[in-house]
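Structure first, commentary second.
As you look at this complex, bear in mind that one protein chain is not there, while each of the others sits in place.
Per-chain residue numbering starts at 1, and chain names A and B are given in the order in which the chains are listed.
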Amino acid sequence: MNLNALWEYANPKKFIETTDRVLPAFAWLAALMLVAGLVWGFFFTPDDFRQGSTVKIIYLHVPAALMAINAWLMMLVTSLVWIVRRHHVSALAARAAAPVGMVMTLIALATGAIWGQPMWGTWWAWDPRLTSFLILFLFYLGYIALWEAIENDDTAADLTSILCLVGSVFALLSRYAVNFWNQGLHQGASLSVKPGERMDMVYKLPLYVSMGGFVLLFVALVLMRTRTEIRARRMRALLARERMQA
Amino acid sequence: MVLSVSDLSVARGGIPVLEGVSLRLAPGEALVLRGPNGIGKTTMLRTVAGLQPPLSGRVEVAPESLVYAGHADGIKATLTVEENLSFWAHVFGTQEISAAVDAFDLGPLRNRPAGALSAGQKRRLGLARLLVTGRAVWVLDEPTVSLDVDAVAMFAGAVRAHLAGGGAALIATHIDLGLSEARIFDLAPYRAAPLAADDFDGAFL
Partner (left out) sequence: MIALLTRDMRLAMRAGGGFGLGLAFFLIVVVLVPFGVGPQSALLSTIAPGILWLGALLACLLSLDRILALDWEDGSLDLLATSPLPMEGIVSVKALAHWLTTGLPLVLAAPVLGVLLNLPTPGFGWLLASLALGTPALSVIGTFGAALTVGLKRGGLLLSLLVLPLYMPTLIFGAEVARRGAEGLALGTPLALLAGITCGTIALLPFASAAVLRVNLR
């Protein structure tokens, strides 16, 4: 495959045209998989012998946590693309992904608290994983605030991209620092590629479906928001030009 | 040639303001930029000084030969006139500040904190900074703001001496400096044409 052809989609017009066609498909597929995964997970899996029915919140918690991290990774990649190749769509996609990622982080934190209350007997504990997600939330907050604070679009794109790079390094550092600071109560990763699985297939399959649904939901939301950002940017440009000519 | 600008296009706030500007400056030459407010004189000078990248075109200047002076003088109010000047002298790797002090008649003010100077005196201090840098190409943005007639003459004298020493100057100004030898460069014909509204490519403008 010719990778260079990929850059065509960096053209805003081409991007809008293409997403016009694929966005509905993504949206419907996301809805379908989410409904399937969640209904399956909530109503057609047996209760866990230890955790009872509370375990079923996993079908929201784990996919949201997954997307919370992957959204930041996506922002990191698109920021790098903006810095290196200066495609506006790339910077706008990073901007579009940030609030989605932040909401995913919030969902992961909230569902975690709801789950933790019956399991650990507390809504919140300064456990490394919880703390890391809280820190991730703060990074999202700062990133979005910086975008909002700067008027010039290109300046904002440059500054937020660099913040995203530096922030990624510090987020990683914080992750290890927090691990070092407190060895917590959170169970190990729910899914593992290693043999000796921790979860039964009965639980795992709907989780995969639900995760797929979250991925598609994320893609659909980011595409939608990127289109909005492109149009907003275009509108600002037109307004600025009108002011110039007046 | 100490400064050569070829086919330069510049943007302010993401909007192209000037395009296709070409000019050359030889040693001993001064060029005065003219044009109505908002045409992009400041943007152009900042681009020449290397503070912002051009949209297209090239600015060629010998390395370490340019000094820029903008609207603000960069004067620290709590430092004395002498401290302000010798700081810039050190930054630019020179030592001598008395010539600059004399050229702008700052001798009596030498030990006064810059915060106690009048607007015109501050401006003179800001211009004296040009002399201590020892740089050949002066890029000046409205250097005569808040100067009185005598001080403008003082400034013109300093520019003339600088040119006589083989220097060059690119000056954006509205008033007549009394520099008869300076060429006038009108920016009005270079105003950037707006792009077609259906041009929806890469950049959004």
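Some points to look at:
In this text, a contact is a pair of C-beta atoms (placed from the backbone, for glycine too) under 8 Å apart; a residue touches a chain by one contact, two chains touch by 3 or more.
If you're wondering where the values come from, they're calculated on a predicted model, not measured in any experiment.
Of the listed positions B:Glu64, B:Glu96, B:Asp148 or B:Asp186, the one in contact with the omitted chain in the full complex is B:Glu64.
Among B:Gly20, B:Pro53 or B:Gly107, only B:Pro53 touches the chain that is left out of the view.
Residue in contact with the omitted chain (choice from A:Leu73, A:Ile162 or A:Met235): A:Ile162. Seen from chain A, the chain kept out of the figure touches residues 135, 138-139, 141-142, 145-146, 149-150, 155, 158-159, 162-163, 165-167, 170-171, 173-174, 176-178, 180-181.
Mapped onto chain B, the interface with the missing chain covers residues 46, 49-53, 64, 66-76, 78-79, 83, 86-88, 90-93, 129, 133.
Here, only the chains that are shown with their structure count from here on.
Rounded to a whole number, the gap between the C-alpha centres of chain A and chain B is 48 angstrom.
Chain contact summary for the complex, chain A toward chain B: residues 10-13, 87-88, 152-154, 233-234, 236-238, 240-241, 244-245.
If you check the complex, the residues on chain B that touch chain A are 13-15, 194-195, 197, 200-205.
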